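Next up is a structure, given as structure tokens.
Up next is subunit A:
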Amino acid sequence: MTTLHAARSTGSRSGRPPHGSPGGPAAWLRDLAMGARFAVTGGREGWFRTALSAIGVGIGVAVLLLACSAPTVLDAWHGREKARENLGQMHEPRASDRTVRYAQADTTFHGEPVRGRLVRPDGAHPPVPPGIAHLPGPGEMVVSPALRALLAAPDSAPLRARLDYKVVGTIGDSGLLGPQELTFVAWLDDRSAGEAYRISRFGKIFDPQPPSARLVLLTVLACVVLLMPVVVFIGTAVRFGGDRREARLAALRLVGADIPTTRRIAAGEAVVGAALGLAAGLLIFLAGRQAVGAVTLWGVNVFPADVVPSPGLAALVAVLVPAASVLVTLFAQRAVTAEPLGVVRNRPVRRRRLGWRLALPLTGLALLLSSAWAPQAPDGWFPVVRLALGAALLLLGVTALLPWLVEAVVARLRGGPVAWQLTVRRLQLDSGAAHRAVSGITVAVAGALALHMVFTTYQAGYAQAYEESASRPVIQLSGSTASWGQARDALTTLRRTSGVTWAHGTVRAPAGREGDRGTRDADGYRSVQTAMVTVGDCAELRRKARIGSCRDGDVFVAKDRGGRATDPAFVRPGVRLNLNPPEGYEETGPPRPWTVPDTARRVQTVRHPGEDLPGDVLATPGALPTGRLQAPTTELLVGYDKARESDAVERIRTVAFRVNPGLRELSAVDNPHDRQYDGLRTALFLGSVIVLLLIGAGLIVSTVEQLRERRRLLSVLDAFGTRRATMGWSLLWQTAIPVALGLALAVTAGLGLGAVLLTLSGAEVHLDGAVIAGVAGSAGGVVLLVTLLSLPPLWRMMRPDGLRTE
Partner candidate 1 sequence: MSIGHTLLGLLESGPRHGYDLKRAFDEHFGQDRPLHYGQVYSTMSRLLKNGLVEVDGIEAGAGPERKRYAITDAGVTDVAQWLRRPEKPEPYLHSTLYTKVVLALMTGRDAAELLDTQRAEHLRLMRGLTERKRQGDLADQLICDHALFHLEADLRWLELTAARLDKLARAVRG
Partner candidate 2 sequence: MTPDGSILAGEGLHKTYGRTTALDGADFSVHPGEVVAVMGPSGSGKSTLLHCLAGIVRPDSGSVRYDGRELTTLPDAERSALRRTDFGFVFQFGQLVPELTCLENVALPLRLNGTKRKIAEATAREWLARLEADDIHGKRPGEISGGQGQRVAVARALAGRPRVLFADEPTGALDSLNGERVLTLLTDAARDTSAAVVLVTHEPRVAAYSDREITVRDGRVRESLAGL
């Protein structure tokens, strides 16, 4: 009624028949404006429909904006990482007023990685990394806000003991990758002197490695898989409440609008919906961005301010979303003719063809498989495009296949109780509205499942790796050491530590042949053949080789290949070695000769899997004082028993850090991926549920509209004495059948796509039944919800009011 009135009033204003006149630009604008007005007028229900569309489109737009921000985020992230780091300069600068000695002191606390850096300025004007006002002095450190908070936490006692520095400052945002990053910069003392290298500035300079082709492919695929559902969902959201609009267009035709005019009006309405959607999307994006700081994914945590859509891409979204919504609307109109006396769907006559619908996903699958079978993909755009296109086609194919599937399955359904019959017949006559709403579910769920499957499998890989390392309750630490004495003290302390069952360790260093000057390569790097010298007391050496009797002052030589030496003649009793082999870019100073005693016995070495090599020469400290070694390193192995001390791992780390902050932990005793994975799973699940709920809302709208259209029929059925339950069941089936079919298709396609992706990355296929069940369960829940919420209107429409003839 409003529509008719609106149309008439427009007509009277222009003083001539409102429509059917040849469309100049003015007519175009007028029609678009009228459509726009329809989008925002139309009472409470009209608003509800428009709002629903806007929210649906808005969620899609927000996701798109987030995706558009990825380049900016990574730029900012990498930029800050580059600015604060220096992995060592090719030619180490000379000590000066403007240099600093620098070392890494990373540690782990309860599975959280903590980035640590140690500094000791050579003079009064050292370089300072971003975010820090002054470098810390002796015994001091500056910390990130997150680390400061962690240190203050009640159960952080082992960490406080470990980072036994005085906190003198906070690292600013410019020195952090994200708000949650745990990092500190502390004074470099003698304990880690061996780890340090000299630098003259901060700011990493290196040629970025081109990402591996495989990684690019997977990234592109993930983008496609993530964004396709968004695109399809936007397409669905634009058409929420479409039946009602079509009826309105029919009313416009009655007052004389021609078909192009109705199309323009529909386009105007769609544009407004899309524009509201863009606005909603921006709001959702801005709100969601605030939450970004709290999220850590794959060790990536960023500041909300970093999440800025790249302008070009954002503009593209702003243009493409309204354009796409208009296109979707017009495309939908092609199959529908709004005749003056009602909407004619040109559908039931035509059977849907399987051909091209099947061709889409099959082409996609073929593209994906050809990628899998092709020899290792070379760099370049072709494989990337092929994969992206393959995944996109597969997912699009699912959307295209759904209408055919619904039609084909429904056409074969027969019999059943009355409620079932009513539904089946209805779907047979026109399944358009049903699958339109559900196709969004299908693609979203298929995409989510595929992604989820990939992550599940990676997760399974990690889990396996960690299980192996965790099956040996051993922590392996390695780093530079000052002397055997330092290593021995560390072992003594560790053995006294609660929860530690045993501890072993030796000191090792390379040794060259006396007089060997080595050769320089084109870069100027000098290399020389070296043997490995291992120093430890008799007990430690006994673990490395079958040495028999041993006293301090003894030396042993490996009978077999115990170390790095490739020439068996190189290391033998009586040979003269150079303990300061001329290796590296710089001059290393005078040679330090040492003679392997003639009395050294040849022994069989013992190798322990997962540990460093035993060594070519094994010497007791009495025979070879470690002070003579050049750049000695130590390797410590610590066994523990969590049953005796639940926090044994943290205690060991603390002890090791206190011995030498520069010691690196080589083992992997806790799996940080578990939590990330759980988070991802939750996110995917939540995303799926939100999409399902939104689509459920769309379904409710279309269901209620359809009920209203059939008000009279419902009253008649009620007069017949039709049970309410019968109609309720019919309503349930009407939602359940398309959703079930859509889900079946989604699960098939999702698992198929996931399997292909996994095959591509050479991983084993792994299924997570719980998630599939979860998604299926929530879809069932949505079906129930839609039905439950549609019941009150159904019962209201079944009242005899509908029987009254007006």
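Candidate selection criterion: all candidates are chains of the complex that A comes from, given by their letters.
By definition in this document, contacts are C-beta pairs under 8 Å (C-beta built on N, C-alpha and C of every residue); 3 or more make two chains touch, one makes a residue touch a chain; residues count from 1.
Bear in mind that the values here come from a model prediction, so they are computed numbers and not experimental data.
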**Item:** Touch assignment for subunit A within the complex, options 1 or 2
**Value:** 2
**Prompt:** What does subunit A use to touch candidate 2 in their complex?
**Reply:** 415, 418, 421-422, 425-426, 428-429, 712-713, 716-723, 726, 800, 803-805
